[in-house]
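Quick one: the structure is below, and I'll ask about it shortly.
This view holds just a subset of the chains, kept in their places.
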Amino acid sequence: MYIWKYSTPSSNSPWHWGFVGVYRNGGFIFTLSKSKSETKKKFINLQLNSWIRRGTRVVFIDFSLYNANVNLFCIIRLVAEFPATGGILTSWQFYSVKLLRYVSSYDYFIACCEITFFILFIVFTIQEGIKIKEFKSAYFKSIWNWLELLLLVLYFVAIFFNSYCKIQIFLLLESLLKSTEKYSDYYFLAYWHIFYNNVIAITIFFAWIKIFKFISFNNTMSQLSSTLSRCIKDIVGFAIMFFIILFAYAQLGFLVFGSQVDDFSTFQNSIFAQFRIVLGDFNFAAIQQDNPVLGPIYFITFIFFVFFVLLNIFLAIINYTYSEVKADYSIGRRPDFELGKMIKKCEKQRFG
Amino acid sequence: MYIWKYSTPSSNSPWHWGFVGVYRNGGFIFTLSKSKSETKKKFINLQLNSWIRRGTRVVFIDFSLYNANVNLFCIIRLVAEFPATGGILTSWQFYSVKLLRYVSSYDYFIACCEITFFILFIVFTIQEGIKIKEFKSAYFKSIWNWLELLLLVLYFVAIFFNSYCKIQIFLLLESLLKSTEKYSDYYFLAYWHIFYNNVIAITIFFAWIKIFKFISFNNTMSQLSSTLSRCIKDIVGFAIMFFIILFAYAQLGFLVFGSQVDDFSTFQNSIFAQFRIVLGDFNFAAIQQDNPVLGPIYFITFIFFVFFVLLNIFLAIINYTYSEVKADYSIGRRPDFELGKMIKKCEKQRFG
Amino acid sequence: MYIWKYSTPSSNSPWHWGFVGVYRNGGFIFTLSKSKSETKKKFINLQLNSWIRRGTRVVFIDFSLYNANVNLFCIIRLVAEFPATGGILTSWQFYSVKLLRYVSSYDYFIACCEITFFILFIVFTIQEGIKIKEFKSAYFKSIWNWLELLLLVLYFVAIFFNSYCKIQIFLLLESLLKSTEKYSDYYFLAYWHIFYNNVIAITIFFAWIKIFKFISFNNTMSQLSSTLSRCIKDIVGFAIMFFIILFAYAQLGFLVFGSQVDDFSTFQNSIFAQFRIVLGDFNFAAIQQDNPVLGPIYFITFIFFVFFVLLNIFLAIINYTYSEVKADYSIGRRPDFELGKMIKKCEKQRFG
């Protein structure tokens, strides 16, 4: 007679990415008590009935804390994985999220900002819709319009997630807070909150980039941005060549050092390790100890080809393009801002 | 019946910047005794009367030591802050300052230098005043004159602080040294001493920069300095673009990694962290562990755009300007030193 | 009466490279038991009969483990060397190799790939043989053909080692697994497996490089690759000069810091240390402590000459060549791809 029972994974819950594998949220769930002595008894019971067996792949310990002083929930997940090679791999997740919004007066200010943002989002969407109607396919030729559309999509995703999170909190939090004996799963709330946060971060990143649209009208600035836009083709072309060399070295590093040096344990990590070598953060001793012949050869040739030679080609491309742009400007030949003029005219009409 | 009483903060005392907040110097002050047993008793008393309570935000332990061998006061402040999230955050300040000046014969030599400096300051101030009268608005067109004025202001601030500190020490130190039972607050003396020290540091920094004024008359040197001055507009223009990208990435890093990675805990720290990434001092593992998807994307794209592409534009600007300057010099076209000639002529009149 | 006897080294076994010397696999071999108590008794016996004596130069502890879950053998060698200066230097080797191939269905898929690879290898060999016959000495003028030949040689070595390992495992593993009391030497199997792995790594590295052959037909790409190929002579020429300076500094560093700073303990390590200095991974404090005069002079002049001056010449070479190539392309003068055209025509004939 077991005191726990198997629960099937729910479909919409987030997966957990562990060191060894990816886990869904189903399994043999067991709720501990709030009283220490009762929990101790339960632990003894679990041990006697061998809750953790040979077949156990992972144990999750989930609990949530609430600090009323700073109005923050801390959702904690402690994970112990049992790999096939034996031993235990432990990891943790600490999510500090503000689930109870709109408590202080500052929160209400934030709420106002959110409403304003939503109104502006609708205005911008309509504006861009009008623009698309007006310019048709010409609209999609400007990189700035693409950025505008990307931002609108991100705005929408951010607003959607914000609303979703709030509605879920509104619906669930009361019931979750009521049931003090039953475990209340705040984990998925924290997960979506983190996800929403990341969307916000990416949105603001592209919003920063949008500033370039407005500073390009200055002469110096337009020189620089036209340098960047003119060399983009060569940069991308060379980036492909650069990454082929980088991948070749990453593959070499992964196969030779992968089984011994942690930094090269996967192909992906090898690529990151090589970027870190270029910046000066590496462990040469580990490479040398693992393979005293291929290690230094790998290292020296990598530095020579990538750091001494290939990186300089980026520079040569930019240098050449910049002097070309400077020469063009000095004889009065400037890039045609046909679409730019149209947009300006259009904006003048709208606001003037 | 409490053995301590609340003292209101004095208006002119320096604020203390802690981890959690900014504190003024008022509060429940309690003076410990010089005898160990008496202090022990006082501590017990404090504990019994719960000096540290729920409402306590910060505890300062201030004391001063004097080492007669090296004639240095060491003013020590140990701080324990109690944040709303619980726990204690400790920090410290150790200021070693020389409050008793003019003891050894070397100190008297320093005093002579200080007097000479004061006389020279007055001479320079008068000189610059004459120059301003003579050249009027033309005076303010040269960057060197602005530097001269800045230095005069810094000289004045340094002299003022030096005098202020010395007068304060002269007035207070005797009384402070007399009262052995009462706590003598040397902290504000140390604080102003450190402040004075920083002013001196900045003054000397700009005095070093002034050397450039005198080495620019050589041909090679004038080529190099005219390269720098000619590309300054483009450099500043591009620096703005560079910092927009940097801020965009810093915002992204702050929002995504801020709650988990210490280096990105504030927007300001994110900017510093990114400069450190460019130089090769970073913790990739922490970024990757926090967000296995956005972390590496952030890192790789940051390296690619900032380290591989944007940094090279600084180089392209300087490279282009240098070759232009070289070409100008080779055909005999040199920058017009109209004001320079005037100043030279003027100096010839004065000294010759 | 000894319980161990001297065995002469077998000729085909791999040598062991230790810190102090190179060791062959002969010596006084002693097999421990699988039972703990028996092994303890044997150890006491060894100690009583002083197995480790003044003349002992090195002790190897070899054993193998098999984890059935992941089908991996772990061949472990613990080494304790006794240098002439006294003390013990310990090191270790952990080789995790998959000796039992073709167990799961995925393994059979791998086997199919291996067979396909073998067939393709024969096809490619015949193709290249035909090409050599056709173009004769013209064939050897293209760098790509040399790469092709190098790859064929590496393919052959990889296939040979793979077959050799498999045959050895097939022949020996059964007998090794049977004898549970006698020590089964898997070490040489692991050694060849690692060797095979390194050959594979190098092969794939060059296979990646071969991609360049196919991307050079694009215009941007051909500009970049012709930049690289055109500046290769200058780069190599300058690399010689660069390495002379580097060797001069390495020799200086080795002689001055060699006896105290670990990074400069050999001439070879000095070279690696200098590459690491260029990338920003070094221990300045150790250099300065060892020699407070020559240390900083070495460091500052090295940074100045190598990092500030010499590294920039690589850049100047690439920059100059790139602008030359760009100028050539803009006036329509392109590199003659005579052989390239021939190969293309030839391939068209074959595949079309």
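Quick notes on this one:
The first chain written gets the first letter, and so on, giving A, B and C; residue counts start at 1 in each chain.
In the analysis below, a contact is a pair of C-beta atoms (placed from the backbone, for glycine too) under 8 Å apart; a residue touches a chain by one contact, two chains touch by 3 or more.
None of these values were measured; they are calculated from a predicted model.
Sequence-identical chains make up the whole complex; the displayed set comprises 3, and the total in this structure is 4 copies.
Note that in this section only the chains that are shown with their structure count from here on.
At the interface between subunit A and subunit B, under half of the residue numbers involved are used by both copies, so each side presents largely different positions. For the two copies, subunit A and subunit C, the CA superposition rotation is 90 degrees, given to the nearest 5. Mean C-alpha positions place subunit B and subunit C at a centre distance of 50 Å.
Averaged Cα coordinates give subunit A a centre that lies 36 Å from the centre of subunit B. Chain contacts: subunit A has residues 278-281, 315, 319 touching two or more partner chains.
Those residues of subunit C that touch subunit B in the shared complex are 279-280.
On the subunit B side of its complex with subunit A, the touching residues are 84-86, 233-234, 237-238, 240-241, 244-245, 247-249, 251-252, 255-256, 259-260, 277-282, 284, 288, 291-292, 294, 296, 299-300, 303-304, 307-309, 312-313, 315-317, 319-320. Across the complex, subunit A meets subunit B through its residues 17, 67, 69-70, 72, 94, 96, 197-198, 200-202, 204-205, 208-209, 211-212, 215, 218, 220-221, 223-225, 227-228, 235, 239, 268, 271-272, 275-276, 278-281, 311, 314-315, 318-319, 321-323, 326.
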